[in-house]
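The complex appears here minus one protein chain, its other protein chains still in place.
For clarity, chains are labelled A, B and C in written order, and residue numbers in each chain start from 1.
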Amino acid sequence: MEMLDALMQIFKSNMLEIPAIQPIVDPLMQIPWLNLLVALLLWRPFFAIVVMPGLLVLMICLLYIIWFERKLTARIQWRVGPLEVFRPLRGAIQALADGLRYFFQESIVHKEAHRPYFVQLPILAFIPVLLPIAFIPAGNVVGIKTPYAIPLIVAFLSLIPITVVAIGWASNSRFAFIGSVREALMYVAYEIPFIIAVISMIYLYGSADPYVAVEKQSIPGALLNPVAFLVFIISMLMATSRLPFEIPEADQEIAFGPFVEYSGMLFGLVMVLAYEKLYIMSLLFTILFLGGWSGPQLAILGDLNAPLWLVIKTLIVISVLVIVRSMYARFRIDQALRIGFSWLLAFAIIALAIGVVLGYEGGI
Amino acid sequence: MDEFVKFINSGVLAPFKRWGTKWSLWPVHLVTACCGAEFAHAFACGYDGERIGALSYGIARQTNLIIVEGAITRKMAKVLRITWEQMPDPKFVIVMGACGLNGGIFWNGYNLVKPSEVVPVDFFIPGCPPTPEALLRGIRQLQKKLETGDAESSADFYDLKLKKGKLPKFLPKSPKKISVNPCIVIDRRREVDWETGKKLLESFKVLKVENMVITAKNRIALRVSADRIREVASELRKMGFDHVKSVNVIDLPAEGKFIVEYHISSYSIREFMPVILNLFAEIPRAKPEVDSLSDIFPSADYMEREMQDLFGVVFRGNPWKGKFLLAPDTPENPLRKDFKLQEEVYVGD
Amino acid sequence: MRAEFKVGKLDMLRMHIDVIREAFKQVIVPDRITVEYPRERKKYPANFRGLIFCDRDKCISCFRCAHVCPANAIQIYFYEKAWPGIDYTKCIFCHFCVDSCPTGALRPTKIHDMAFATMEEMKLKATQTIKPPEVFREDLLVVEYQVDEKGWKLVRKKERDELIVEVLPPRIRRKISTCVDPESCLGCKLCVELCPSNAIAVDRKVNKLKILSEKCTGCGICVRNCPMKVLELKEVK
Partner (left out) sequence: MREVAIDVPVEPPKELESLFLPVPKEYVEEAYKKDEFLVLVGPQHSGSGHMRLIVRVKGDVIQEVIPDPGYVHRAIEKLAENRLYIQNIPLVERPAIMDSANLNLGYVRAIEDAMEIEVPDRAKYLRTILAELCRIGTHLYDAAILSVFLGHTTGFMYPFGIRELICEALVKMTGARFTSSFIIPGGVRRDVEKETLAWIYSATFAIERRLKSFERIFIKNPTVIARLKEVGVLSKKEAIEFGVVGPFLRASGVEYDARKVEPYEAYDRVDWDIVVADEGDSYSRLLVRANEIGQSLKIIRQCITDIPEGKVISDQICEGNDIRGEFFDKLADIVLPTGEYTTITEAGRGSVIFTIVSDGESNVPYRLRIVTPGWLYLRGFVESLKGERLADLQAIYGSFGYFPPEADR
């Protein structure tokens, strides 16, 4: 009992304050046991990781991104997109149907695959994808508060391609092999400019702490260092393998590359990997370039303002990014590498110079 | 494991599974024949199959529906079966197009297999090709089947109960008239007003062919003996006739010979562009061998391989051995006249 | 005419802008052209080649449709009279049979969207072809393409398209069989045996054909089968 009380104290000391739902929360807090649950839910670290901007929103985001992407693509392509599954919402739950179908479909592990790795790696791949969520702050709602959040997020993101390459290796198929090689090559091409762009922003703000970064963005970072902004966007497209850089999993060329042999739930897992990566990178992008969680505050929402703004900005970033898919064709691997190693790297260095100059003596 | 499968199929979660599958029927990209054009129309912006949850997708492992688009040949049948086996359960098959049902216009062809004998089929769609609407109707019917559990056809035919009548003693004969002793003349002279042709004939005199005739405007037939065909061809090549438009073999079982024809024309000399020379030679049917022209005219290569497949005529010097166009289990030399096809039936029983 | 397209560095930028402009134009005002099929149906013209049914009363059992069918999908079934049954597992909807029908007995419809659970029910016996089928329909609207100089629009109307169309029958000429060259007749009596309406008799004494014009339907079976080609179809008023 004492332990529970201690826990309660911990939760209560760091609870979200949302005036809008306070009338509901207050009576709930009187009920024994249930109050523990409510307190846990409203405990800032827990809320940040599990609800917003963490897993729950991630899930909703996934459904939204996939639906929005398909709908927007369809709009550009003179057609309607998913609709009949639920007409009143214009087919918004299409991704749910697809997800359910994948969930209940047979997961085939073919004879030549390396069975344990083949099954484990898609699940393993979630660790580097989901860990950064713990470090992404939204105002005072944050999982683990650290001044080194930005480098940490970048470090975890860099682990993802390794799992993808491993997935391709475990699949033991020709196209998966080619896809893995392509992924590895692309990784080198985008990772360096990407990290340099992030470093330039760190120089610019004089700190690797997201709080400092957001604080200093009275003018959004996108305007302070537009070159870094551009480099970040392009390397984001490359990193999440979206067109025109959808090279590692080029459907028509190498049949989804590393993921060619996956089916059922396992494919569902690997398919959302890129989208989750996109979500995390967009969060980082928002913090670095779009002023993070700053925005007009609504008193009634209290602490919820910050995560809400962060998520809204992120969704806008993703929504703009998905339009690229219906505009461009896929580059060839050598062309993409050339872009990565020449143009992108050059721009990244310019961005670094801008960052260093502007951020001279401890940031702007 | 079986209990688990049973639980998924009929337990508490079954409605969710059915609902998810119903609205997420993704056809795999397995283009089998020309109905693929209408398939593409059904999933392009004119009809947009994605509207009803069907998204055409690349790889068999990640999809759950095969739409067989028309004719399945012997070669393709294996692929169809492999693709079907690659797909995870639950999986469905819709066959569109008359060729896929019962052969359609190719019903007595030697290279066709019925898809319903290769994979279990859920729905059949008639038409040649079926309209995109018909294909979407098929998907709708499949969705209905997933919802209610039983397959229903979308059209109901009225049936009149009548007693069978007596067949008359004589039935009208087939409209086909096939000559018993066909007489084939490739180089039949026709009078045409064609100046260049006459000049060409003059210049061809150096070739010393057995016979040369203007068969129509812009068409000249040159008969050579089989052992001189290479010689004449390389002469023609030097004259500016640079490519082969067609390689043809005609089977004459009554006379015990094959006629091998090369239709040669020119791209490099404007004057010769419309001219098609028919260089032909006769070879014995018992020993069907002729020199290949594929090194003189690389454009003849694939067509020689094809003729090798279809007639069993050996082109000496063509590097290709074995089957090119046909599957290993196709009947040998199907285009020879002694390979007979199934005859039409005009009276139902 | 030369198909050339030279691009400079500045053109590249312009082209990028063009692509983006086009995409955003579609986002704001989409040129949507989708026919939402189960709910809507495109209106096809009356000459659309769809399912065929047979007007049994007009049929003269002439075998023309069965003989012309490129896919051999039509077979003649004999009941109290004979008329065609259509095998939709083979039918390619070329409507050669409809065009061959001398009496307009075979009638086209606009029905084309069907899916069947088994192949057996698609093989129609003659008893099943006499009426168009009952088709499962979900459509509420009719869509038509409207084109003009300015572009292409979809016009939707709230109505149900009638699928069984009354196509104007071609000029139907009544013909009967006549013997044009009685001298060459072998008297083999094949025509007598073949005639579905028993309209031909042979006068035993002179070994001459006698065609009963009121019974002859003009099916032409005798004409097509006569070994000496002495018969001909002649038009009558």
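Convention: a residue touches a chain if its C-beta (ideal position, glycine included) is under 8 Å from a C-beta of that chain, and two chains touch if they have at least 3 such contacts.
Model, not experiment: these values are computed from the prediction.
Asks: Which chains here would be touched by the one that got left out?
Replies: Looking at the entire complex, the absent chain's contacts are A, B, C.
Asks: Which of B:A37, B:L201 or B:V347 touches the chain that is not shown?
Replies: Only one listed residue reaches the unshown chain, and that is B:A37.
Asks: Please pick, from A:A255, A:V272 or A:I287, the residue that touches the omitted chain in the full complex.
Replies: That would be A:A255, which touches the missing chain.
Asks: Looking at the whole complex, which of B:L25, B:A54, B:V113 or B:I139 touches the chain that is not displayed?
Replies: B:V113
Asks: What is the set of chain A residues that contact the non-displayed chain in the whole complex?
Replies: On the chain A side, contact with the omitted chain comes from 73, 76-79, 106, 174-175, 178, 243-244, 246-247, 250-255, 325-335.
Asks: Across the whole complex, list the residues on chain C that are touched by the chain not included here.
Replies: 1-5, 7, 12, 15-16, 18-19, 21-23, 31, 33, 44-45, 47-49, 64-65, 67-71, 92-96, 98-104, 145, 147-152, 170-173, 220, 233
Asks: Mind listing the chain B residues that contact the chain we can't see here?
Replies: Residues touching the hidden chain, for chain B, are 5, 9, 28-34, 36-38, 40-41, 44-46, 57-60, 71, 73-79, 81-83, 85, 89-90, 99, 105-106, 108-113, 117-120, 128-129, 131, 175-179, 182-186, 188, 190, 215-216, 218-219, 221, 242-246, 248, 250-251, 261, 263, 267-268, 270, 273-274, 276, 278, 297-303, 306, 310, 322-329, 334-335, 339, 341.
Basically, only the chains that are shown with their structure count from here on.
Asks: Graph of touching chains, which shape: line, ring, star, complete, other?
Replies: The chain contacts form a complete graph, every chain touching every other.
Asks: Return the chain label for which the distance between chain Cα mean and whole-protein Cα mean is smallest.
Replies: Of all chains shown, the one whose C-alpha centroid lies nearest the global centroid is B.
Asks: Starting from the mean Cα coordinates of chain A and chain B, work out the distance between those two points in Å.
Replies: Between these chains, centre-to-centre, one finds 50 Å.
Asks: Measuring centre to centre with CA averages, how many angstrom lie between chain A and chain C?
Replies: 58
Asks: By residue number and range, which residues of chain C touch two or more other chains?
Replies: Chain C, residues with two or more chain partners: 32-34, 36, 38.
Asks: Where in chain A do residues touch at least two different other chains?
Replies: Those would be 77-80, 83-84.
Asks: Which part of chain C faces chain A closely enough to touch in the complex?
Replies: 19-20, 23-24, 26-27, 30-34, 36, 38
Asks: Mind listing the chain B positions that touch chain A in their complex?
Replies: Its residues touching chain A are 8, 13, 16-17, 19-24, 44-45, 48, 50-53, 58-59, 61-62, 64, 86-90.
Asks: Contact residues on chain A for chain C in the complex?
Replies: Residue positions touching the partner: 72, 75-80, 83-84, 323, 326-328.
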